[in-house]
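Could you have a look at this structure, given as structure tokens, before my questions?
Every protein chain of the complex appears in place save one, which is left out.
Every chain is named by a letter (A, B and C) in the order it is written, and numbering of its residues begins at 1.
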Amino acid sequence: MNKKRYGVLGGDLRSIKLAELIEEEGNHVNIYGFDNVGIDINFKEIKSIDEFIENSDIIVGPLPCSYDKETFNAPYHSGKIYIKEILKKIKDKQLFIAGKLGDEIVKFASLNNLRFFDLLEREEMTVLNAIPTAEGAIQIAMEEMPVTIHGSKAFVLGFGRVGETLAKMLNGIGAKTYVAARKHSDFAWIKSYGYSAVPINELGEHIKDADVIFNTIPHLILGKDILKRVRKDCLIIDLASKPGGVDFEKAEEYNIKTKWALSLPGKVAPLTAAGILKDTINNIVKEQEGLK
Amino acid sequence: MNKKRYGVLGGDLRSIKLAELIEEEGNHVNIYGFDNVGIDINFKEIKSIDEFIENSDIIVGPLPCSYDKETFNAPYHSGKIYIKEILKKIKDKQLFIAGKLGDEIVKFASLNNLRFFDLLEREEMTVLNAIPTAEGAIQIAMEEMPVTIHGSKAFVLGFGRVGETLAKMLNGIGAKTYVAARKHSDFAWIKSYGYSAVPINELGEHIKDADVIFNTIPHLILGKDILKRVRKDCLIIDLASKPGGVDFEKAEEYNIKTKWALSLPGKVAPLTAAGILKDTINNIVKEQEGLK
Amino acid sequence: MNKKRYGVLGGDLRSIKLAELIEEEGNHVNIYGFDNVGIDINFKEIKSIDEFIENSDIIVGPLPCSYDKETFNAPYHSGKIYIKEILKKIKDKQLFIAGKLGDEIVKFASLNNLRFFDLLEREEMTVLNAIPTAEGAIQIAMEEMPVTIHGSKAFVLGFGRVGETLAKMLNGIGAKTYVAARKHSDFAWIKSYGYSAVPINELGEHIKDADVIFNTIPHLILGKDILKRVRKDCLIIDLASKPGGVDFEKAEEYNIKTKWALSLPGKVAPLTAAGILKDTINNIVKEQEGLK
Partner (left out) sequence: MNKKRYGVLGGDLRSIKLAELIEEEGNHVNIYGFDNVGIDINFKEIKSIDEFIENSDIIVGPLPCSYDKETFNAPYHSGKIYIKEILKKIKDKQLFIAGKLGDEIVKFASLNNLRFFDLLEREEMTVLNAIPTAEGAIQIAMEEMPVTIHGSKAFVLGFGRVGETLAKMLNGIGAKTYVAARKHSDFAWIKSYGYSAVPINELGEHIKDADVIFNTIPHLILGKDILKRVRKDCLIIDLASKPGGVDFEKAEEYNIKTKWALSLPGKVAPLTAAGILKDTINNIVKEQEGLK
């Protein structure tokens, strides 16, 4: 791949790590939005936003792009960076890549004919992110359980990317792995990979066997009725984004230990997480080059 | 599941095996279309097609349903069984299930308000069929290669259901497993499962490493240019349906051993294959019961 | 197995947990040596040592049995319990089981015709203990590394019980697993299981690839010369008992992060560890019954 000029704009420490990885591959990297980062970093921030944009072939925004739909998510910047102002300055020969753009930014970027890309829409990134998510979940289980995962009965609720990756790793460590799913084709894959399949509507009948439950389904799946049947010495780890899949209040009432673990990749394996971002950005850039 | 009356209509020995499995689960089974089967079977064929249909809640046709779009695929029947004639007799409280119906039969069945189902459209069946397909392919490789699969470099072309299942099994036996694919998300899964990913457009650069190649891609992928680089002692097994993915003439010219292996499930594991049919039919029947 | 009367004598909280597990299997359990345990436990301690011994078919001492060769290892007892005094009271129809007896205790027990058993001499216990040891080591690696174990290059030094178990689990999570060993037969097994074999005398040439190193060899293996070649971002986890296999001072000088992790089973999975003790004790008891 030809060397490029990247501009990393805002974001947290993962963005700094990303900037380093991009530079290690021989690219030129500018940063903007870190005037207040407080630790030594290897980059000198460009003070002028215009100069920053002008000197970047690819502008990499934060992940998520914004919390208020108006300004970039730039926790290490002293001021506010208004999204629309920046987007207006980006030319159509440049690429704008960030995470979780949201309808409003997408609409504005489209109207301005930007070549923009949402990292969270990239299938390969969600697949790869499932790896540190699964490993982080297993780390929590190891820390919290008085028994080994090896030999334990581990229930994985949901067979999406995280569920599938988690099931594979649990099995690899030696857990007796049960996967709860809804679709016949999921059952077929679960059988093919050698796990025990549990129809989600029969979860209540089997859940008492669980030593640890990993939920990946993003709606209430462990409600009162099922929690009642969970053993008191079972650990529940919820990996589902808000509102989560566990009635945490009821679980507490029933004295069941729960952990709600979100955004694991950046927490448990920040370097791997940054590497996944970099690879995905590389894929986007290569595809765009291929179009020319 | 409530016991039912099944009518198995036409098909080959796998259909007989299927009839046995359905009966073993406590259902009543009629058969029709086997007056010339030539071996002892446990079923007495109903002579009247009207009686046969009348006494069946579920009519299970052959797989594939027809080779000529007009008559049922019934190699063990002395006469012809015309599809449309039969379909006209089926009532809307009955189910009609067969494999690979084709546009014409689908159209006719729709116009007649039949409740009909194509087994080959069932995702769970294709996933489960990948298991005997993969095992059959491995059996052929074991028979034909002078070295063990363990330690060999095995290339799997394509990462669909068969490719994924095959890669898992090869890895499980101890092959060094390479998977050639095209999509970034496939590369992500290949990496996640620990195989080596090869972009399909770079296949030519890596193929000389292969001790055995399993193709699952149903169009010409191993043409002249790539075959030139395949080692003479490499075995190629093509699992892709017609027209296949290998230029067999060129391969012969280059003295490379090839095997075109189709319809493996019924050949290498007929009982497993019949069991998959039965499970899929059970799923359809349960779903239809659930709708009521 | 017939129900028995067990006497658990001294030891730490793992011994209490062990007492509970033995009782859960329907046996009668006495304890002695916990008058100062400080937490609520389900057992009432027998005050008289004579009564305690008289009422026990099997006396289970601590693990290790003693730190001073004279008194039992009984950290939760207010007084001292002299080993020889106790052993003299044990009859030949009783069994005495403890861990790491040492030459002196063995000699005394032999002279007194005791039926005694050292848990640490039981092969099955060391094999099973390798499981929580390996899992604990992996937990530490997950906690300390900024990357996932999946995809990392993990070096396991030594292919004994812990090395073999660790290699299997690392591979199961998706690490690229290298095992350093000395014997040709070990290389054969390493190859058979699909890991990469590194002759221990060539370790220096390969060690720079390592993202994490797990040492299981109980003598200095990672000395100055090899440490020099270890990458600064590599983590070293030493699982070898004293004196360990790492020159920790040199490692610190070279700025390499090290962890010396001993007695992992009791720390990371106390319930599993107690279960392993129980199973091993059960095996001994069954074997002794079989002899009669």
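Here, a residue touches a chain if its C-beta (ideal position, glycine included) is under 8 Å from a C-beta of that chain, and two chains touch if they have at least 3 such contacts.
Since this is a predicted model, take the numbers as computed values, not measurements.
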{"item": "In the full complex, displayed partners of the excluded chain", "value": "A, B, C"}
{"item": "Chain not shown: contacting residue from C:Glu51, C:Glu104 or C:Glu124", "value": "C:Glu124"}
{"item": "Touch with the omitted chain, as defined above, among B:Ile105, B:Ile149 or B:Val162", "value": "B:Ile149"}
{"item": "Hidden partner chain, touching residue among B:Ile22, B:Val268 or B:Val285", "value": "B:Val268"}
{"item": "Positions on subunit C where the hidden chain makes contact", "value": "122-125, 127-128, 130-131, 165, 168, 183-185, 187-189, 191-193, 280, 283"}
{"item": "Interface residues of subunit A (partner: the chain not displayed)", "value": "150-151, 174, 191-192, 194"}
{"item": "Hidden partner chain, residues of subunit B it touches", "value": "131-132, 135-136, 138-139, 142-143, 145-151, 168-169, 171-174, 268-272, 275"}
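The rule is simple: only the chains that are shown with their structure count from here on.
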{"item": "Least step count from subunit A to subunit C, where 1 means the two chains touch", "value": "1"}
{"item": "Busiest interface, counted in C-beta pairs", "value": "A-C"}
{"item": "Interface composition of copies subunit A and subunit B: same or different, split at half", "value": "same"}
{"item": "Gap in Å, rounded to a whole number, between the CA centres of subunit B and subunit A", "value": "37"}
{"item": "Per-residue overlap in subunit A, given as positions that touch at least 2 other chains", "value": "131, 168"}
